[in-house]
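Here it is, the structure, as structure tokens.
One chain of protein is taken out of this complex; the other chains stay put.
So, chain A:
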Amino acid sequence: MANIAAQRIKREFKEVIKSEEVAKCAIKVELVNDNYTELKGEIAGPPDTPYEGGNFVLEIRVPETYPFNPPKVRFITKIWHPNISSVTGAICLDILKDQWAAAMTLRTVLLSLQALLSAAEPDDPQDAVVAKQFKENIDMFQMTARHWTNVYAGGPHINTEFNEKIKRLQDMGVDDHQARVALSSYNWDLERATEQLFS
């Protein structure tokens, strides 16, 4: 790893660890390997959002050319959000692309991602299905996102109705995640989800 990238990451790693956000358990970062090329990040779902109470794990890869190029970040924890792919966890956020600036740090990246969870931008989507739901049926979107937070990120809100529908599909031999994706995509319409799964 280039000297400058290693020097930066070491310092930023310390910066995050010492930050007040860590004290408040809002963000966290851990080393995955000894040479600082890969890290594991964690952000808490912001209050008053469907993500509240959840913990979201991120994969952070530091390129050789860091900080002249942004780190490559994606969600490991499955999440229902217009700007994050529900399939791959890929993130659509300008500062991770062309709006990156060399003075930004791991801490600013994690805080920006947290802000993204509070303020989605459905007009610049990463996941078209989620974005459509967000724009057309915000209540449905919030319930779905809250359910995903409960199942994948340890959020507190259990949705028994949704769980039962998933159970029905599971009984038909469908894997629970597949069932959840199908139901989420069809606004929890069991009939249409079944149709899509078996067509």
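One rule holds for everything that comes next: a residue touches a chain if its C-beta (ideal position, glycine included) is under 8 Å from a C-beta of that chain, and two chains touch if they have at least 3 such contacts; residues count from 1.
Here is the rule we go by: contacts and distances are computed from a predicted model.
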In UniProt, out of "small monomeric GTPase", "Ring finger protein", "Necdin-like 2" or "N-alpha-acetyltransferase 15, NatA auxiliary subunit", the chain dropped from the view is recorded as "Ring finger protein"
Check the options A:Asn35, A:Gln99 or A:Gln170 and report the residue that touches the missing chain.
A:Gln99
Going by the contact rule already stated, which one of A:Asn3, A:Thr160 or A:Ser199 would touch the omitted chain in the full complex?
A:Asn3
Residues of chain A touching the missing chain are 3-4, 7-8, 11-12, 67-69, 99, 101-103
